[in-house]
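Note that one protein chain is taken out, while the other chains of the complex remain in position.
Right after this comes subunit A.
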């Protein structure tokens, strides 16, 4: 379970998160929607401590992420993350991209790491690309590679930060399908997304961000069918 309490985040004097309270139980798929600059990405970065926070707390399975004594490198293995820019490691083949962290972070042998990587690449539909360098992969394939790379650490939670926003339209589908597959397998997921259909079809809940606060959080039916907040109504009418 991820528990966020009273989270506040500043960049200098700019307050980006203004007191976030959010609980994500195991197995839930939560989508986060909201205008650009409302703090969605920042929230994800605060969950796995890629950003420091100024007030409040984030707990993952009871462990305070931002506490001094926390072994953050161990904790991050529980929290897979996929970014808007896929950030494939260009000097490594697809297989090596995925096998690297299991080997150096988890201490698996070369052969074990290879097996894990091959399995995860198959999982995301890249079984035929094991020895290919990222430069020879399409954006969609690289993003699926990034998903496989995160899954190879056997995370219990997956954080997606607009995983499809940087993709050409015709490549969005394959990545969303992979995310759907994970959701069906019961992965706990927090997905920042602009794909409203995905948010509606796949999520258990949808959170609407507005200027650093969660203005509305509810089932997809309620969020998309009967939005209460004025900002959300406006946001939805703008994107339709």
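Here is the rule we use: contacts are C-beta pairs under 8 Å (C-beta built on N, C-alpha and C of every residue); 3 or more make two chains touch, one makes a residue touch a chain; residues count from 1.
Going forward, contacts and distances are computed from a predicted model.
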item	value
Missing subunit (named according to UniProt) among the choices "Glutamine transport system permease protein GlnP", "Energy-coupling factor transporter transmembrane protein EcfT", "Acyl-CoA dehydrogenase" or "Cytochrome c oxidase subunit 1"	"Glutamine transport system permease protein GlnP"
Residue touching the undisplayed chain, where the options are A:153, A:167 or A:202	A:153
Residue among A:23, A:85, A:165 or A:233 touching the omitted chain	A:85
Contact set of subunit A toward the excluded chain (per top definition)	45, 48, 50, 73-74, 76-77, 79-81, 83, 85, 87, 89-91, 100-101, 104-106, 146, 149-150, 153
